[in-house]
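One structure below.
A single protein chain has been removed from this complex, and every other one stays in its place.
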Amino acid sequence: MAETPPPVAIKPVRKRGLSGASFIWLIPLLALGVALWVAWQSYTSRGPVIVVTFQDGAGIAAGETKLKYRDINVGTVEKVGFGAGLERVEAHIRLKKDVAPYVDASSVFWIVQPEVTAQGISGLSTVLSGVYIEGSWDSEIGQWANTFRGSDVAPLIKPGASGLQIAFRTTTNGTLTDNAPITFRGIQVGQVGRAQIARSGAFAIVEALIYEEHRHLVNSSTRFWDTSGFSFSVGPTGAEIDFSSLATLVGGGITFDTFVSGGEAVLDGEVFDVFEDKESARTSLFTVSEVDPLQISVIFDENVSGLAVGAPVELSGFRIGTVDSLSGIVDFNQFGDSRVRLNVILSVQPARLGMSGDNTADAALRLLQDRVANGLRARLASASLLTGGLKVEMVEVEDAPPARLVAAGQDLPVMPTTQSITSDAAATVEGVFTRINNLPIEELLNSAINVMNSAEGLMSNSDLQEVPGDVSTLLSDISGLVTSDDVKNIPVALNATLTRVEGLVAELEQQRIAESLGKTLVAAAEAAGAVTSSVEGVPELVAEIQTVAANAATLEFDVLIAELVSLTSSAEDLVSSPETAQLPVALAGALDQLNATLKELREGGAVVNVNQTLASARTAADSIAVSARDLPTVIARLNTLFAQAGQTIEGFNKGDELSRSAQGALRDIQQAAKALEKLARTIERNPNSLLLGR
Amino acid sequence: MVCMELSGTASTTVTAREAGLVACTRCTRAWPLGQQTCGRCGAALVSRDRGSLQRVWALWLVGLMCYVPANTYPMLRTQQLFQVDESTIIGGAVDLAHYGAYGIAAIILIASVVIPLGKFWAIAFLAVSVRKTGGFASHHRLLMYEVVEYIGRWSMIDIFVVAILSALVQLQGLASITPGPAAFFFALSVIFTMLSAQAFDPRMIWDVQAADDEAPDNG
Partner (left out) sequence: MCTRCHKVLIAPRRKAGMQIIAVSVAVVVLIIAASVFPFLQISAAGRVNSVSIMDAALSFTQGPMLVLALLTAGFIIFVPLLRMLLTLYVLVPVVLDRAPARHAIRAFRLSEALRPWSMAEIFALGCAVALVKVADLATVGFGPAFWMFGVLVVLVIAQDSFMCKWSVWNSLEQPRQL
């Protein structure tokens, strides 16, 4: 028997307001409802599943790899597996519901992964984020399809994108790379797709797309040519290297132009030929039809080597046909001996003859017959001096023995010939060499060497080498002085300059002229060091300077020096008080320039320079005389004077051919740099294009 | 919660033992002292559990031993663009403080350092105080016990933070967080501390006081 504790008093609970049991059940019902609603939502908001098969998985991961359309996620890969017989990889992709209706039977899917092609690298961003599948479909709802066959590469023409779809055909030497751009005047207006060999195997055919906004540029008289690589030519203007841009240099490109007007609009599917260069593209326009040429046979008596199949046939300098074949011919009956003659069969394009009326072979034959009766003959001529190739020329020969162009039944009409003019290039070259040989080159060289030796001796004179340096040091010192804004430091700087000047003068004391000059400079230094603030004596000085300048052209050197000495001594007289904050700068400059000028004189420089210098010194002194307050401007003018002198020396070399061609080369480099810059900008805009330029 | 006071009476409290009763710790039903199992909930009725102290100490020791590697091994392994970063509990909190997230750093430090250390100290103190007398008043000791038992589970917050971060931040290549071995040891430490606190029989606190009361000259 258990003792139970006393019962606990139980107080009745106050009934609370709204605690009805029926009300509390709302909570679990609500919870249940919410859970079911969320489940239902996530179930119905799922889109349908499509199956896309690929050749290989390329990094598709179930649950992770996304399907993108125009760079927006529109689906996720749910499951990856193999198809029947392990043939293809199947990816089950669940589409987003709103996009699902648009995925119709005409959709194309491909995997975007890193790719390296001639055009560049593409898809690099997928290295970090994983590969993704890209799809392309139009914005119309078409027939629903469940399974798709993924393609290996991105399609050139995305469904829904519009443009002019054409095809290109290249022949033996064509170089078309996949995805090459089609440019027009430097702007990309289309793209080339993948190349395939045509069924007959004779050429490569490749589809191309001209973007919609540029389709009007292409009509039936547009000709395309290949701009890949670079072209190098040597001609009268010199060697030239030309390429469109770095992109086409490496990856190839096609460009086009409509040379003549009157072309008709072109529909999708038109096939164009791609020519090798612009010239052949242009001339192809004038080749109205390659069919139906007129074939003529020509028999040459001489045995000249150098004529090849494909050599041009010219009439009046204009090419009218080509050499079709060559053979030897021996016909005792016809020629009277058993020599082997050269039988050339020409094919003449009737259209090239430029006849009005119909362009048939018969009409061409009649024309030629007429001309032959008037003296037209065929002959061999040199086509190229260097290579020794020959061409067949038709010329009007005066006093030709009468002959006719006979069309005899099945045989080809035979054209009469005349004397061939073939220059023997080899002989000519040899003659040139002989002439060069006979030149007195050694004597030339000897005298040249002597000249150079003496020039070198002169230039290696130590004094000469030091002078320009000192002058420039002087000038730079003066400009430094002038530009300094602490005027009170002028006397200090002046002293430094003057000491340098004295040093220079000490060097020059070897020379007779330098001696007196040295005295002059010392005096000038003293004068500069003690210029008075008053401008009274300056006009006098100026007048003296002017006198000196006026007599410069006629004076002899010694007299000039004497005048200068007197000038500087009068300047010294002028200076009486130790006022230093005024003129010394400009005056020292003028005097130093005099120094430089005198040195030039010693070297044999022109008197003209002296004149110029003294004239400039006069003008400087004039402006000094005008107003002592104009010092800053004076100094500035002196500065410009010095600068001009320097420029004159520089400008001597302008107009040199070397620099001109260097500038030309610079321009070319600039163009290449511009192409590089374009590339860099494309990369900046779209990092993906770093890899493929898309 | 074990309510020992009978309702209605005040001043002198009569302990259950004195009244010849023993209360079931689970369902708080009182039974006579001799009964072995609770008639209501079937739990074992033990008036005073002498062995409980041993259990307390043993579990406490295991918890303490697990706490050491929990702090020396890294708790979080962060991988950011080929740069692997490992941080311990305290190291991670310090980094957070460096970055300016003082609040979070404080929470982590409190939950992972202050509380466990506090628990170790409190349980040890309680276990020791049961033998000795004097010092803290019993009410306070009981309060301490309640607090320890209640707060103990909140130390698991750090484990859950690690769990959520590791699960969430799994962006291949960009950043990924994986838990380090310290998480395991820390969880063990918290679990054992909780078990240790549960093993403690709080009634022994009152016994000491009763002993104090009976022998006032010792207090």
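All chains are identified by letter, namely A and B, in their written order; residue positions are counted from 1 within each chain.
As a working rule, a contact is a pair of C-beta atoms (placed from the backbone, for glycine too) under 8 Å apart; a residue touches a chain by one contact, two chains touch by 3 or more.
Nothing here was measured: the structure is a model prediction, and the numbers come from that model.
A.B. asks: Which of the visible chains would the unseen chain be in contact with across the whole complex?
C.D. replies: In the entire complex, chains touched by the missing one are A, B.
A.B. asks: Using the touch definition from the top, which of B:Ile89, B:Ala183 or B:Met204 touches the missing chain?
C.D. replies: B:Ala183
A.B. asks: Which of these touches the unseen chain: B:Ile123, B:Met144 or B:Val161?
C.D. replies: Considering all chains, including the one not shown, the answer is B:Val161.
A.B. asks: List every residue of chain B that touches the chain not included in the displayed model.
C.D. replies: 1, 3, 7, 26-29, 39-43, 96, 101, 103-104, 107-108, 149, 152-154, 156-175, 178-179, 181, 183-184, 187, 191, 194, 198
A.B. asks: Write the list of chain A residues that the hidden chain touches.
C.D. replies: Residues of chain A in contact with the hidden chain: 8-13, 19-21, 24-25, 27-28, 30-32, 34-35, 38-39, 42, 129.
Simple rule for what comes next: only the chains that are shown with their structure count from here on.
A.B. asks: What is the distance, in whole Å, between the centres of chain A and chain B, each centre taken as the mean of its C-alpha atoms?
C.D. replies: 79
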